[in-house]
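With one protein chain withheld, the remaining protein chains of the complex are depicted in position.
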Amino acid sequence: MSAPFPSDLLVILRHGSHGTNWLREGLDAALVAAAFGRGVSLLFMGEGVTALLRDQQVGPLGQKGTSATLEMLAMYDIETLLVEEAALERFGLTAADLMLPVRLLSAEAIAAQPGAHRLVLTF
Amino acid sequence: MSAPFPSDLLVILRHGSHGTNWLREGLDAALVAAAFGRGVSLLFMGEGVTALLRDQQVGPLGQKGTSATLEMLAMYDIETLLVEEAALERFGLTAADLMLPVRLLSAEAIAAQPGAHRLVLTF
Amino acid sequence: MLLHILNRSPATSRVYQQALVSMAPEDRLLLIEDGVQGALPQLVRYFDGLQGRLFALREDLVARGLEGRCEASVQVVDVDGFVALTEEAERTVSWY
Amino acid sequence: MLLHILNRSPATSRVYQQALVSMAPEDRLLLIEDGVQGALPQLVRYFDGLQGRLFALREDLVARGLEGRCEASVQVVDVDGFVALTEEAERTVSWY
Amino acid sequence: MRYAILLLGAPYSCQASHSALRFARALVDRGHRLETVFFYHDGVHNAARLAAPPQDEPHLVDAWVALSTEHGTALQVCIAAALRRGLLDAREAARHGKQGHSVEAPFELTGLGQLVDLGLSCDRLVTFGP
Partner (left out) sequence: MRYAILLLGAPYSCQASHSALRFARALVDRGHRLETVFFYHDGVHNAARLAAPPQDEPHLVDAWVALSTEHGTALQVCIAAALRRGLLDAREAARHGKQGHSVEAPFELTGLGQLVDLGLSCDRLVTFGP
């Protein structure tokens, strides 16, 4: 990966599953970019941290949710999963509650992310 | 007007003009109800209090805004304009900043409103 | 007695404040959709004063992996119980 | 230097917190649409620490009757100035 | 009891349609009658006859049609909200000089006055917002 950018694309995910379609449409953008060979980092902020909770189920009427998509991230070489640590704490959660290994970021570390990617998409 | 309801319909308006279509579509519901002879009260809460600010203009591309509609309320016999006093304060505004005469409601008075109308619509 | 229905999380939206201000002392509040996040121990404090009148929808908790994480004071109801709550209330008011 | 763009009011949405957390020390913040409410003296405190880096879009202030009500520390720009801000910034990040 | 539902959210954008359908079925199961679902604001997109969701997702437009067929529930769409959002039945399309239409029966375009009547005449009106 060439300096100074750790990866091409930062996708910021700020919504949980089920309540809205933002998480799914944000993940779709990330997967497409990865499929086209771009380096992709995901940053889960605010309510977005709940997207990673274990034991999610299908929604009403069989609405499929996003857990299955999240489990495919590694297959697409999306391995940089960044999580806003303060948001996890706000929900009373820890990294052990999440379905995938993540890197917890302090506020200072988050402020450095948008400048470290060539493109930032917020969902 | 027959007891125990001061009017048939309470329309709660929680958005300002221009940013979204909620205010307009809420006002449309109020006007239609009034045109059909229903008694209508409007309650402006939260950001909705900014809908009543003086000196609003058309938006980008000539988007017409809602001031003209608000000025028609009296013609439709919609004269009960309730305003969340705490919200006005949060924006640093007073009743003198508003384009129409209103009744300021304390939190306690607001809590009594939904129960005092036969139908409550939230926009 | 009215049933107020809230579908947004107090962690992201301030609309819960509007719901609280608009509730009479006997009114009930049901958390649905993303609103069920408010049943988590860290967030339930936003609903102080609603003891015995605060409900959360089971199906939305389950879908989000939150079913086992609710504060005990929140009464969990399924969608059949949601309908029952609307039967018992004179009318409903939705906050979104 | 990046330009962050915020279109929601701090009086209704907590998304301004996400924008603030994500800003590097030299980044700028432009308030547009309902976000311009944040330029009011009562609300500008949410943006403490952005002195000299906080902007608001004139057209959206005018449409809302807020043009004469802004805190003096907020730099008011028209849409041409908005484009200029995007030219000066390496890239933009939108918060909504 | 006689129920009505007011739906303000678009399908495939927020959960409101799912929640409303789930609630609709539950109230019918409890022996109530669902008179009408009224679609307003972005809820009018629930009437989009051309919606083609992925096969592994529920087809929400079809689900409303099935509900209407099974229980005689009226599906009323606010005409003003629909027109500006591109949802026209054949009659409105002709009236506006457009080829083709995007809404068809059992969805019916109607005035907002219907919503107020519904809210005042039914025993319960439950709103699902975005």
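Should a chain be cited, it is by its letter among A, B, C, D and E, assigned in written order, with residues numbered from 1 in that chain.
Basically, a residue touches a chain if its C-beta (ideal position, glycine included) is under 8 Å from a C-beta of that chain, and two chains touch if they have at least 3 such contacts.
In this text, all values refer to a predicted model and were calculated from it rather than measured experimentally.
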Only these shown chains touch the missing one, namely A, B, D, E
Only one of E:E92, E:E108 or E:D123 touches the unshown chain, namely E:E92
Missing-chain contacts on chain A, rising order, are 8-9, 21-22, 25, 28-29, 32-33, 35-36, 38, 118-119, 121-123
Residues of chain E touching the missing chain are 10-13, 41-42, 45, 48-54, 57, 61, 80, 83-88, 92-93, 96, 98, 100-102
Logged for chain B, residues touching the omitted partner chain are 18-21, 59-64
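By definition in this document, only the chains that are shown with their structure count from here on.
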Between B-E and C-E, more contacting C-beta pairs sit at C-E
Dist(centroid_CA(chain A), centroid_CA(chain C)) in Å evaluates to 27
CA centroids of chain B and chain C: separation to the nearest Å works out as 26
Touching two or more other chains in chain D are residues 11-12, 14-15
Residues in chain E with touches to at least two other chains are numbered 15, 19, 22, 125, 127, 129-130
